[in-house]
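Structure first, commentary second.
One protein chain omitted, others in place.
For clarity, chains are labelled A, B and C in written order, and residue numbers in each chain start from 1.
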Amino acid sequence: MKIIRFLLILACSCNGASAALAQTTAIVGGSVIDGTGAPPQPNAIILIDGKKIVAIGKQGAINVPAGAKVIDASGKYIIPGLIDTNIHLFLTPAIDQAWLGKYEGRFEEIAAEAAQLALKSGLTTVFDSWGPLQPLLNARDGIRRGELVGSRLYVAGNIVGLSGPLGRDFQSGIQQATVSPAFAKRINKIWEENVGPDLLDKTPEEVRTEIRKYIGRGVDFIKFAESSHNLQAAKNNWLMFSPDAAKAIVEEGHKAGITVQTHTSNIESLRLAVLAGIDMAQHPAILGEREMPDSLVRLLVDRGVYCGVLSKTKKRIEIEKEGWRDTGGKGTSRSPEALDHWQGNIVKLIRAGARITLATDQGPDDPKFSYSVSPRLREDEPTRMGEGQFLWLESIVEKGMSPMDAIVAATRNGAAAYHHLSEFGTLEGGKYADLLVLDANPLENISNARKISLVMKEGAVIDRDRLPEKKILTQ
Amino acid sequence: MKIIRFLLILACSCNGASAALAQTTAIVGGSVIDGTGAPPQPNAIILIDGKKIVAIGKQGAINVPAGAKVIDASGKYIIPGLIDTNIHLFLTPAIDQAWLGKYEGRFEEIAAEAAQLALKSGLTTVFDSWGPLQPLLNARDGIRRGELVGSRLYVAGNIVGLSGPLGRDFQSGIQQATVSPAFAKRINKIWEENVGPDLLDKTPEEVRTEIRKYIGRGVDFIKFAESSHNLQAAKNNWLMFSPDAAKAIVEEGHKAGITVQTHTSNIESLRLAVLAGIDMAQHPAILGEREMPDSLVRLLVDRGVYCGVLSKTKKRIEIEKEGWRDTGGKGTSRSPEALDHWQGNIVKLIRAGARITLATDQGPDDPKFSYSVSPRLREDEPTRMGEGQFLWLESIVEKGMSPMDAIVAATRNGAAAYHHLSEFGTLEGGKYADLLVLDANPLENISNARKISLVMKEGAVIDRDRLPEKKILTQ
Amino acid sequence: MKIIRFLLILACSCNGASAALAQTTAIVGGSVIDGTGAPPQPNAIILIDGKKIVAIGKQGAINVPAGAKVIDASGKYIIPGLIDTNIHLFLTPAIDQAWLGKYEGRFEEIAAEAAQLALKSGLTTVFDSWGPLQPLLNARDGIRRGELVGSRLYVAGNIVGLSGPLGRDFQSGIQQATVSPAFAKRINKIWEENVGPDLLDKTPEEVRTEIRKYIGRGVDFIKFAESSHNLQAAKNNWLMFSPDAAKAIVEEGHKAGITVQTHTSNIESLRLAVLAGIDMAQHPAILGEREMPDSLVRLLVDRGVYCGVLSKTKKRIEIEKEGWRDTGGKGTSRSPEALDHWQGNIVKLIRAGARITLATDQGPDDPKFSYSVSPRLREDEPTRMGEGQFLWLESIVEKGMSPMDAIVAATRNGAAAYHHLSEFGTLEGGKYADLLVLDANPLENISNARKISLVMKEGAVIDRDRLPEKKILTQ
Partner (left out) sequence: MKIIRFLLILACSCNGASAALAQTTAIVGGSVIDGTGAPPQPNAIILIDGKKIVAIGKQGAINVPAGAKVIDASGKYIIPGLIDTNIHLFLTPAIDQAWLGKYEGRFEEIAAEAAQLALKSGLTTVFDSWGPLQPLLNARDGIRRGELVGSRLYVAGNIVGLSGPLGRDFQSGIQQATVSPAFAKRINKIWEENVGPDLLDKTPEEVRTEIRKYIGRGVDFIKFAESSHNLQAAKNNWLMFSPDAAKAIVEEGHKAGITVQTHTSNIESLRLAVLAGIDMAQHPAILGEREMPDSLVRLLVDRGVYCGVLSKTKKRIEIEKEGWRDTGGKGTSRSPEALDHWQGNIVKLIRAGARITLATDQGPDDPKFSYSVSPRLREDEPTRMGEGQFLWLESIVEKGMSPMDAIVAATRNGAAAYHHLSEFGTLEGGKYADLLVLDANPLENISNARKISLVMKEGAVIDRDRLPEKKILTQ
């Protein structure tokens, strides 16, 4: 047995092709926090054959085969790769006409770059719940085929029922007034495909037909809007789909064996969504300026709906409240009341035992197209790509969740929400070797999740310094 | 018996107070089209005692008491006073910040003036389905108490769920950006009372409570938005209330014994509204760019829902299509497809035997605050106060309704829709003497409805030249 | 001789009519700072006959006639009434469509109210350098005729060459897009009369003709724009009038014997204005983000141009810089560089011995139409009516001017700038008895100018508690 110390694996060995050589790797001596909620296992060996974990056990109990590559993890902590259940590889603060004009035809490259930024920061799996479908599918498939390093990517495409980024649901009236119609139509079509706002004028059976067609495009899951996406107001959103139409969407998703989830932003839309049979609710804690009724908390818990909660740190909440005061409530920021209820509703969900998942809404920046904002508003920004997952863990622990539960939420639960727990999400034999080696114990201080010394995806050590490989937004 | 010819009654005799003297009046020699659909009765006598009709019959069959005032109607045609089931005493094209600033505190006077313009043009009863509640109630009560001449007025106040006129539902993003928040809030509150957009964030039971409270404010009927009111798009409107919330609204209205109706603009919202139990649908033919499904036509007919259809003349449709072409589809005008489906859906409803009522959306002008538009767009404008009802009659006959049915729709049906048929709507004994004496036969040419030689409301001849008594917008 | 203490004079005695009784008043025992820059005269007697000062001298040196009303000012300080050389009775932060709609037809009443607020706060004379001409003339004449209490008022009407308040020079593109043209035209006309933006397309001789006509309207002085008034930028303003046109304006003003002044905001426009022969420059220190060249400082000094400088306190400058940072430079606020140069240029003018006058741009508030701003931005706000003159005095002393010079600038220089020094501006025999009795010495601390115990205008003690008499904006 040849002990080697931490080794920078060459780029070519990162992708699936090289992993296909089925090299055996042993990670030796670390404390394993396996994502199931079980107590940490100190001095463990994780034995990996090719992409998958073969066995995990105490040192001595497991035999490391001769010729195996050995990674010394003594004094370190190993957790499953993080899973962000609500990411947008495309949602930059700069997403406006000029930006879209600039990158038209290159959306796939941007998705690839963002998937690499995600992987670099410890996210081995991400679920993109809003973006341009075909470019995202292309990036997803490139990663799947091993042609591209990047987070394992699952794609919803459009939020069913919403317009594209230059349409009414993402732009104020002022901005819409300045778009050339030919360009706006072309861009919006990339997002909307056949599931844009026109669905609102359709009957439930017509909606069903479109969903079936959309699933046929190859999406991994369905997200539909049950509340409108009103950029200019944090409250009083409209409803989107009638119960019959919502049920048709859910049924078609389930027939295809995929998770169906919703965008909602008030009590009644969330209730209708749950009654329609959704598997997962994105940001269920956002309910205008309202507290979540206990009956609704119970409904979510009883039906086992996964809750992708967007959680902010206390510091961030303070900053946003200051911003509200400084500007007299201008802009799209939420009122202090809305913020307090939002975060308070997360606490209610945690206490009631809801199934929580890490969900951040994070996406990449493009400084070349920056909007000037005060530096203060860039602190603890939960949607900043590569930072969101750590802020989420910190904020969720602030809200009373134990670090162990926080890790389960950020790993196992995400996989379970999307029906992929048999493949990844915990460190168990037979699953993909997606894991992070940390320099310090995250159970002692959840911020230690930031201290990543190694990211492994499907058995391959990721050369994080090389990511992103092709710099576009990060140029 | 003293025969007197057409007589200008003095102002003091127009109002209820003088009618209380219970003078007997006989309208003699005209052809009576009584609004029930029955064939015209030539050479008839209408005997009126005070405010009400005592008897109608052939000359000779009815005795005109000595001392009765006799109105010679020989060669003329008598129809019931017209009933507009969808009017807005307040909806001027000029309704913007400056206009609202100008008239703040004088809304009641504007409502009174508009009710007089309506009466002057033959509308003896109007149902105001959107406006500032308290000012409208004041105008209504002044007319009821006989302190004010004007159309008999029934008031809904706000469209439940919508913002006031300076809020999101009636102003584009551009306009909202320029309103001083203090003023906008104050004005919006006058419309919204407790049934504005905040209802969207409430539970069905909370909605019920607010509706009950709102009914307690003294409204005559309830109109709620089941589609959003999206000024910037003729299609893809959002839903407003969940089925449970909609049912709560309908139930509370019915408990209070009043008509409940909806604003809808697409297929699914109209279907939900009907299923929620509404009595009446405003503009059910407007369904984005869609044809009304036969199943929905049947549902409306089977449930006996009254349909206040907004009908445009062929000439108007051509003008609006031209406008669309000339401007490349700018502004809020509807696409040629939307216009064709809208008008075509009215034809479908007529053919299926739906209960149609005259409904115009008409309101007064204020030239002092005019927006420059091409003169072409002022032709056959269906929402121009005093003109709308005639254009409606002409357009509905163009669509294949018989002139007799058109008159029934514009009189009897309106009263029936609002549960007032026992009081007015047809010319029958025991009902209010609300009627128009026409110079030519409307059954031969529906445009003859324009040839009004006399308007009587509650037995009193209206001195139309004196209306409006207090000129505000018409100044 | 009957000594009476401070006496509340009845309202009827405040106006010119009662003063016409030519009562003799003696203010006895105070220290007189007469506005000429001469050292204070302690224990003085000011003898007033009717509206005018008869004599000022040491106690003992002047005989107080029997029957004279005596005001005991011992321990107090007397300065001339303050003169604001740049005020806008009409410039409220709320000046938008709704506000203008609200008060259309009542502009004269607003002007009257504001002139009373001004007098109440110690301004016995104000020069309104932008506002609706006819309403301001009416208010002015009402005050002159003694029908109305208020600051002595001089009126320029429009800034020659600029649009009215709903035109391009005072509204952003966004706001202009939402005005009904009929209303905007009507309102703008009240300001523009014949000297609006159309002048820019005229020849110098045509401009001359219009100016002559405008002077014939009864204005007291002429202010013309030599820089554009670009609401959206603090720099890079355009030029307005060619040298020939500017000269024509100045010549016509001088022929009529009135002061001609300018609005400018950069170096070249100020230079052109001075070369054209102006008597006074409003806010000459505002030069985009530039320091005033020494040559321009010299030109102003050599030509004896009066400089109405808008001076801000250090605290205010800090607040505005913070606001700039907090919002990333959004809005119309000026950059830190612009602010620093602006205030620095005032220092340069002071040091070079330029003729400085109190000028504030202050105007009234209307809380009924408030725009929400952070409370921080309401502190030390130099344009807040009744507060501006004190902040100006404090800020100008902060910049190195002596309290004595500050008082001269705020009294004598204003009268001199407008050719009225023979009537008022200093406390000297033969001039109007416009004066303030202060409780503490303003030469020790300029903030003591705030401690007003009595305001006298034209010999009449003002009952400040009664002002404003007719509450409109202050309602």
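As a convention for this text, contacts are C-beta pairs under 8 Å (C-beta built on N, C-alpha and C of every residue); 3 or more make two chains touch, one makes a residue touch a chain.
Quick caveat: nothing in here was measured; it's all calculated off a predicted structure.
Although one chain is not drawn, the whole complex shows that of B:S295, B:T327 or B:S422 it is B:T327 that touches it. Note that of C:I190, C:M240, C:L443 or C:M456, the residue touching the chain absent from this view is C:M240. Interface note for the absent chain: among A:G218, A:P367, A:G400 or A:G429, the touching residue is A:P367. Residue C:S172 is the one among C:S74, C:S172, C:S422 or C:Q475 that touches the chain missing from this view. Screening C:L272, C:L393, C:A433 or C:M456 against the full complex identifies C:L272 as the residue touching the chain left out. Touching residues on chain C toward the chain that is not drawn are 168, 172-174, 176-177, 197-198, 200-204, 228, 232-233, 235-245, 266-269, 271-272, 287-290, 293.
Considering the complete assembly, chain A touches the hidden chain via residues 94, 96-104, 174-175, 177-183, 186, 367-372. Residues of chain B in touch with the missing chain: 174, 325-330, 371-374, 376.
Going forward, only the chains that are shown with their structure count from here on.
The two sequence copies chain B and chain C touch through a face in which the numbers common to both exceed half of the numbers used overall. Centres computed as Cα averages put chain A at a distance of 61 Å from chain C. Averaged Cα coordinates give chain A a centre that lies 53 Å from the centre of chain B.
Each of the following residues of chain B touches two or more other chains: 174, 177.
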